[in-house]
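Dropping the structure in here first, questions after.
Just one protein chain is left out here, and the rest sit where they should.
Order as written gives the chain letters A and B; numbering starts at 1 within each chain.
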Amino acid sequence: MNTFITTAGVALIGLMLLVLIRAIKGPTVIDRLVAINVIGTKSIVLLLFAGILFGQLEMFVDIALGYGLLNYIVSIAASRYYQHRKSLEPEHSHGGSPVS
Amino acid sequence: MKYLYSFVVLFMPWLVLSGKFDSLHVGMGVLCSSLVAYWCANLLFQEKAATLGGRLRQLAGFVGYMGWLLGQVILANLHVFRVALSPRMNELLSPQMVEFDSTLEKELSKFILANSITLTPGTVTVRVEGSRFLVHALTDSVACGLPGAMEKRIAKIFERTR
Partner (left out) sequence: MHFLGYTLISTGLVFFLGTTIGLLRFPDFYTRMHAAGKGDTLSTVMILIGCICLVPMSLLLAIKILLIINFIFIGSPTATHAMMDAGNKAGATPWRKDSK
């Protein structure tokens, strides 16, 4: 079972790195925000896997619960902030300070 | 009566999250839950006229609705999978904005309808203003089917209170 969990965790980290490509490359701020949100949700799963592998699931479940709530609040707050921006694309904000 | 409902709703997560059943922790839980229930009961239960049987029937209907929604989420994922993996993706996609008026009146049922639209195949809710829904659809065929059978299901479960 531990071998399977380790393999699944490594596969999950590989896929999260692929999502990170979108977070680095993403043309607008919201693209980065989406990618970070997906990575944060998957970190909950990764924390549970770590708990199973270390044999301390009671502790890691609590951490995962807090992390999930924090991730949700971060996405809501960041998107509320960007609702009041006028433009998202960097090429539209010529002259002024870059948005992203 | 709504104070009792709020107390039960608040106290059960306390028991689960604390995980200790000695008198000190349970006592603190009873104290905190009753204080919060006394102050904030109007936030959780806004309907005056609902009876206990009506609420239980809503809960049972909601559980059945969640089962149906889970099937829809799996269908939605297969849809996204098929579109994302097809080599001719640009021909499959024709994204568009759809606007429609909903007949639902309660805040709770509007919230559930918006979240359900996000989870069903090919549609994501963009904005809800009053009873006006702005929905982004991925293809033509799903844009025609809005709001679909979902609204009737939600209306059947949540709009009647007794």
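Things to note:
FYI, contacts are C-beta pairs under 8 Å (C-beta built on N, C-alpha and C of every residue); 3 or more make two chains touch, one makes a residue touch a chain.
Model, not experiment: these values are computed from the prediction.
Contact with the omitted chain, checked across B:Val16, B:Leu43, B:Val63 or B:Ala149, is made by B:Val16.
Only one residue in the set B:Val9, B:Val26, B:Val98 or B:Ala114 touches the chain that does not appear here, and it is B:Ala114. The chain not displayed touches chain B at residues 13, 16-17, 19, 73-74, 76-77, 80-81, 83-85, 89-90, 93-97, 114-115, 118-119, 122, 124-127, 134, 136, 138.
Annotation for chain A: contacts to the undisplayed chain at residues 1, 4-5, 8, 11-12, 15, 18-19, 21-22, 28, 30-31, 33-35, 37-38, 41-42, 44-45, 48-49, 52, 57-58, 61-62, 64-65, 68-69, 72, 75-76, 79-80, 82-89.
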